[in-house]
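The other protein chains are all here in position, but one chain of the complex has been omitted.
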Amino acid sequence: MIRARGLLRRYPGFTLALEELAVEPGRFVTVIGPSGAGKSTLLRLLAGLERPDGGTVQLRGRAVFVDQDRTVLERSVLANAAFGLELAGVSRKQATRRVLPWLERVGLADKLALPAPRLSGGERARLGLVRALALEPDVLFLDEPTQALDPGNVALAEELMREAHRAGRTLVLVTHNLYQARRLGEETWFLLGGSLLESGPSAVVFERPRDPRTRAYVAGEMVY
Amino acid sequence: MKRTAFLLVFCSLALAAGSMRLATTTSVNDSGLLDYILPGFTQETGIDVQVIAVGTGQALAIAGRGDADAVLVHAPNLEARFLKEGKGVDHACIAFNNFVIAGPAADPARVAAAPDAVAAMRRIYQTGATFISRGDNSGTYNREQQLWRAAGLDPRGRPWYLESGSGMGATLTLAAEKGAYTLTDLGTYLFVKSKTGLADLFNRPDPLMLNQYSYMVVNPKRFAGLNTAAAYELRAYLLRKDVQRAIGEYLKDRFGQSLFNPLYGRCKEEVKP
Partner (left out) sequence: MTADWLEVWEVAARSLTVAGAATLLAALFSLPLGVWLGSRPRRGGLGAQVLLYAGMGLPPVVVGLVFYLLLSRSGPLGFSGLLFTKAAMVLAEAVLAFPMIAGFTMAGVRARAESVRRLVRGLGGCERQVLATLLWESRRPIVAALAAGFGSAISEVGAATIVGGDIRHHTRVLTTAVVLETRKGDLANAMALGAVLLGVTLVVTAVLVVWGERR
């Protein structure tokens, strides 16, 4: 469960302000909006990676955040995949046993010993997902995990997210891909200029938006 | 950290085992004289002599702060002041040779024909021939200043008067490169002569060209922790007849003349506090 109240975050030239937000356990929320709308900032605030200048965030359960820059550590693919479990105090042997099926699943099983920085962008994205999923978190925050990926990789990532959702996990996904937001989200938030312009069931937001700017954005027009 | 602690212990042990520090001028060290006579001293007494070879000015400064047990230097006027200030005691004259005016074989200032050293310096001044000074408060530099004073001349600021700021060997190399004159001690001159090709244009007996090396013990009343006993043992050793003879023989075969002439403690130029 995620609950935020009176959230405020200021940067030079940008302010994010939201009155109230809530995500029930097990929901799949997609966050859309043009660049600079505050999607990533909101995600980091909710995940507790950034402190708000005002307001509160409540988060229940174990949460994991997958960053958009696809950071990998300068160690092997296997060590990268097991890194989250290692932080949680799981022994290396245990961690290896637990991440191996995941690596198998995303087609990285033949690259276990390879230094992760040598992976391609798509492989890094898969590795980042696996690293997070292996922790079996209650909540997953995902910042554009499929950005600039080829269709095959996008399909695999979406399948993993759907699966996590089916397993009862809560997901909050920031994406630029409107079709993906529509496809995956039960609920969609539309952010513009640092405020939440529209939120509700995805079908409503995409088909019968209240705000004309939302309508324009989901119709593929330039809104900023 | 462990390693440093180890180093600290190691170093203090080395000192405790009977060693002394001698601050000295580069000419006696770089000529190899000390490496020639000190091993015998160490063998006889078990005292390891740690030689710090710098210019005479710096050697006296180091000793004057209590950072050496004895000095071996060659600047009678500075030695006199050192004694007067109570920093040194038991002055002893060890050896002498002479200073040499070296320069290009062509000798544009006709230094070789000068009647004495002061006249030679005057000729350089009047010709405006390039002259390289050590400029470093070394014994040689002090002697050079004394010569200018005796000639009643002040070369500072003249375009032909250069200061090297380096040791004698480097200064001679520089002089050779620039085709310049310079004042040098005989020992260093002979050592680098073959490499530089400089000629010894004024190399004659002259009271003002005397280069006298003296030994002083650092005043034990001024500083705690000095190895004064060892400093006196070295003083006695250096003045011993056989050692004095050995000093006189050093490299005589190679150069056909003594680099250092023994003084047996009798100064040629008096050093009075």
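Order of writing sets the chain letters: A and B. Residues in each chain are counted from 1.
The rule we apply is simple: a residue touches a chain if its C-beta (ideal position, glycine included) is under 8 Å from a C-beta of that chain, and two chains touch if they have at least 3 such contacts.
None of the values given here were measured: they were computed from a predicted structure.
Undergrad: For the chain that's not shown, point to the residue among B:45, B:137 or B:166 touching it.
TA: Final answer for the missing-chain contact: B:166.
Undergrad: Tell me which of A:22, A:73, A:167 or A:203 is the one touching the absent chain.
TA: A:73
Undergrad: At which residues does chain B meet the chain that is not included here?
TA: 1, 3-4, 7-8, 10-12, 14-15, 21, 26, 30, 35, 50-53, 65-67, 166-170, 172-173, 188, 191-192, 195-196, 223-225
Undergrad: Which chain A residues would touch the chain omitted from the figure, given the whole complex?
TA: Residues in contact with the chain left out: 44, 47-49, 62-67, 69, 71, 73-74, 83-84, 87-88, 131-132, 135, 137, 141.
Operating definition for what follows: only the chains that are shown with their structure count from here on.
Undergrad: For chain A versus chain B, what separation do you get between their C-alpha means, in angstrom?
TA: From the centre of chain A to the centre of chain B is 79 Å.
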